[in-house]
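Some chains have been omitted; the remaining ones sit where they do in the full complex.
The chains carry the letters A, B, C and D, assigned in the order they are written, with residues numbered from 1 in each.
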Amino acid sequence: MPALPARPAALSSRPVRWLRRNFVVLAGLATLAYLVLPNVIVTVFSFNKPNGRFNYEWQRFSTDAWTDPCGVADLCGSLSLSLQIAVWATVGATVLGTALAFALARYRFRARSSVSTLIFLPMAMPEVVMAASLATLFLNMGVTFGFWTILIAHITFCLSFVVTAVKARVMSMDPRLEQAAQDLYATPLQTFLRVTLPIAAPGIAAGALLSFALSFDDFIITNFNAGSTVTFPMFVWGSAQRGTPVQINVIGTAMFAIAVLCVLAGQLIGGRRKRS
Amino acid sequence: MALVTDKTPAPRATRRTAARGGKPTPYWLLLPGILWLLVFFAAPLVYQASTSVQTGSLEEGFQVTWHFATYWDALTEYYPQFLRSVAYAATATALCLALGYPLAYLIAFKAGRWRNVLMILVIAPFFTSFLIRTLAWKTILSDGGPVVSALASLHVLDVTDALGVTEGHRVLATPLAVVCGLTYNFLPFMILPLYTSLERIDSRLHEAAGDLYARPLTTFRKVTFPLSMPGVVAGTLLTFIPATGDYINAELLGSTDQKMIGNVIQSQFLRVLDYPTAAALSFILMAAILAMVTAYIRKSGTEDLV
Amino acid sequence: GIPPAGRPDGALGTSADRSARERAVAFSSWTGYIDAGADGKGHPTLDDFRRRTGIAVTYTEDINDNVEFFGKVSKQLTAGQDIGRDLVCVTDWMAGRMIRLGWAQRLDASHLPNAYANLAPAFRNPDWDPGRVHSYPWTGIPAVIAYNRKATGGRKVDSMSQLLEDPRLKGRVGLLSEMRDTVGLTLLDMGNRPEEVTADEYTAAITRLRRARDRGQIRRFTGNDYTGDLNKGDIAACIAWAGDLVQLQADNTDIQYAIPDAGYMLSSDNLLVPRNARHQRNAERLIDYYYQPKIAARLAAAISYVSPVAGLRDELAKIDKELADNSLIIPGEAMLAKAHAFRSLTAAEDKAFEAAFSELTGA
Amino acid sequence: MTATAPTDSSSGTDVRLTAISKSYGAFTAVHPLDLSVPAGSFFALLGASGCGKTTTLRMIAGLEQPTAGTVELAGKDVTALPPHKRPVNTVFQSYALFPHLDIYENVAFGLRRRGIKSVKKQVGDMLDLVQLGDFARRKPHQLSGGQQQRVAVARALINHPQVLLLDEPLGALDLKLRRQMQLELKRIQTEVGITFIHVTHDQEEAMTMADTVAVMNAGRVEQLGAPADLYETPRTTFVANFLGTSNLITAEVLDASGETLVLRAADTKLALPRARCTAAPRAGGKLLVGIRPEKITLAHADDAGTIPEGRNRVHGRITASSFIGVSTQYLVDSPAATGLSVYEQNIERDSRLVPGADVVLHWNPGHSFGLDAAQSIEAGTDAGEGT
């Protein structure tokens, strides 16, 4: 329900009432500010022109880095690699995790609690340990480290996050809708695709977003299983050791902006289409 | 009616049981994911378990000697870090809940067409590497920076110093900074599941509560919050568990007195090269988390969620 | 169980060298540790190398931390597998560990004429690789004391005693998480020689550091990320690596450094050919290439670290006069006399010292 | 349009809607509408599905912000007040039971919110009243549809609000239970003096329980009045057709001079008291003559001679008959109008009255009513009433 417009009723103290009424909005926006504040700094420093190698101190305004975002060797290569991995890891983890979440939320079966525990543990396992043990596994299997090992590692640790996020949503879904679908000749698969999935979509989207973010931003596990492949966080981490180039701020800012603009554009187009 | 009931929790009795009629569906759903976890998680886990009861050195190699004492030694030596990790993670989780709930609520009920935009603002910071963002926090919280100066002049830091969460009128390299960092880093993990469960609540239930004399705050306490419990539980788990094992925030924002168990494991594994201790610590951590999570879930009456 | 990592040199045999057939070499190093082209792309010295020798270098900046790198490749090396890299650059103690474990190929001196001739005396004989049988230094890294003049109120900080005991620096001192640099400087300040450190001396130094820590003197033990703190003044004074300082000073004139009277620690990053590398011969040619003063000067000018190549000054002066006079890049005799290096440790010592140090750093 | 309940509407008015309207985007669910409901009265809102009844109730409860207009409760403008500050309770059409609370707590909700501590007795009584005493600890999803609806009623009723809004509160109940609940509602209403605004599809319910009935059509109130008045003298074809069944016969006015109008439909002469005609009759003009099916007596054509004088009579032929429990419904086609409907109570059936039989329909002219012929004759019937 939209907040009611203020009415000229006799109010004892309007500001207080206004605050009370809009408390949620204000608190929410404050949290949002907290979340994006560091990005503001990152953005500001993407326009810096440092004298030396360190982009810590504001020197002078420049768009040099913006005009040449790939100006640092390997930066854009690592970025595209990270994006590819993140996309595939998201797909993999979301598919596997959603299936698991559904099985857990919708069915009773033997070993259900053991399965839950198995799904929980990866979240509880310190990254470095998971990283090292996975590396050992790959080594024993004789796999060459690179894209595929990174991908497998990412899917493994994203899986649990997807399950948890999706399950919360599926648990609160009315099974009668699925029953109605089945009653209307939808096979279990169709029921899933046409009814369950769209309704559980926000949960799945949340899980997928988490996966994407986790995968895109992961350093430790990637580092152990990457061989000599370099992903974006590895690149950032590495360059942070000797001073991050401004381009990293540019990429960070651009990624942020692209994500927001895409959604914004979709919103506007969708809004216009609805109106017409 | 359709819409109301579609938001009510699933009638349990109508859920099909796999046992009856031998429906294989759940097993098909489980199979790929479980296989995946067995191969890529459980198998390495067994390997780590064996490591934890080995003794030896890098040069001579490590042999399984069933040396369980490692667990005890690790626990006695590093229990402060364990306790600290739990305390920090719990505080950060509580803060995440307190900060994240209004935002999730805002997105779910008040954002209207800006919903997706706000959503993406929550998640987009991930696209800027955590390292850059954490470094940005150091810039923001820097000792001579405007934030700290402001806090100092408002005497906030006097209070926090007295409480022991900050030291010497600075924020960086104090527990406060670490907890704030954890909160910041894991906030989206709280907001997303909260949002997804809030979004499902039928606004008609709010209306019914309002109609029955519940003030907005009471409506929240008695209706909204209980109905969002799945999200609260999922969010706290997604926040608390990784936060307990985190080491980045303590590393970058804390000092030596704020090291968490993640730092210890990291250091044992990489620096000291004491693999058995590292593995033992990991298992203690996992067991502790599992125990806490189980207790929490029991307490919050949401066994079904996990 | 985990198999023993250490095998006598060559026990697993040397893989057949394919250098003749494959004109390639894979080189893993640290980020920003090589020259970059004018537009920020490419590495001119590597391009030159290819032009001259026809050997293409796959240059990867995937080493950020010695221990991490060790953790990453140790499993493969233990298993006797090729790690896909022909040349790696690691800090001396790690190089020592890898050599001790038999994970570095013995280099063929006959393939390294320039290197043999031009290696600066100060780097010739580390105790972890006597006679440079397995390794050649890439850069020298002096660990000195740096401070932010603004943050210290204009006071100079030039000794470990000040760092550890001056109450005016309380909570604003940064130490390095590299055990050898931090403990080494402390040992020097206590009148001990890191080259011959005993367990007791080490314990004493750790005790002193711990006291400082418990007083709240020390803010953080850091890796390279001290630079930001120092730059902002959150850290007033710290132990710092010289190469960073040259860069920091370019942005912030308040950053100063001091060479402690008691001496400073000089470590190095070293090029190793990992066991079973496929292109040892090509790697050796690359090492030798960088030991030509002209090439070394280009490198030094780009990364501002101490060059291990003798006779560099003239070539460097041709590129940048000012750099050639910077004693952090070309240390003079007096400077070199104060340099110290940490003795190489046995495996047991290594473990014990690291454990004590990591306890100090809180983890 | 303006509609005011025919009661003193100054001090005694409890709910007053002034020019209230509601639009969803381009769609207007409720057109500007004035309505006042006297305090303590039982007010029923009737109307076709989708005509805006729920929307109107929701605006009174404060759950929907009106697009325009104001809501007054007991003389106080509450348009800007949030729902929890209005002394109004609602039984929701969709129940809106709290899924996380059991039945007991659902019912106790309102009392607890008003800070009442000892709710046990009241809740127990209320649950007994809706015959759900044994189900107190069940969750809503464990109840049948009708049981859920009863919980919704109990949850609102227990608060004894100043105004109770009931949105089809008994729709999911079987006839018996519905009748019983109706009596209970009525009893509570009179005892406690609550103002009831009741939306129902059960016309009998509206007729028996309400003091005043408003008939809504497509977002507007068409007529408002006491149940019997509405039934006996509908003012529009919609009301005539919607409230029970009406046979409407288009007739030409032959003589509009006297107290009794004389009309002609086909070859039949019909009489209609002028007082029972809402349109202004004009000789030569047209009128609709309405007559309720139960007011018509059916005589076999053979018995036409026995029909008393002074009654309107129409000849026709039975086309269909169906047994509906208490009575039998006959459909009769006549030259004057087709599909005339007649109810005959099932006492002794005249076995000649079967489809195909020629019959005479006759009724007392005082039972018929006249309507403006300009309206759609089918408004409010199955065919004429859209959504």
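Descriptive notes on the structure:
We take it that a contact is a pair of C-beta atoms (placed from the backbone, for glycine too) under 8 Å apart; a residue touches a chain by one contact, two chains touch by 3 or more.
The model shown is predicted, which means the values in this text are computed figures rather than measured ones.
Stoichiometry of the complete assembly recorded in this file, written with the chain labels shown: A x1, B x1, C x1, D x2.
We adopt the following convention: only the chains that are shown with their structure count from here on.
Rounded to whole angstrom, the centroid-to-centroid distance between chain A and chain B, based on C-alpha atoms, equals 15 Å. The distance from the centre of chain B to the centre of chain C, with each centre set as the mean of the Cα atoms, comes to 37 Å. Chain B has residues 5, 7-9, 11, 135, 139, 207, 227, 247, 266, 269-270 in contact with two or more other chains.
Residue positions 82 of chain D are each in touch with at least two other chains. Remark: chain C residues 1-6, 67-68, 70-71, 100-101, 151, 170-172, 213, 216, 218-221, 225, 228-229, 232-234, 347-348, 351, 354-355, 358, 360-363 touch chain B in the complex. Of all residues in chain C, those touching chain A in their complex are 26, 28, 30-33, 36, 39-43, 60-65, 68, 71-72, 75-76, 79, 81, 84-85, 223-225, 227-228, 231-232, 244, 246-252. The touching residues of chain B, when paired with chain C in their complex, are 50-51, 54, 56-64, 81, 135, 138-139, 142-145, 167-168, 170, 172-173, 247, 252, 254-259, 263-264, 266-275.
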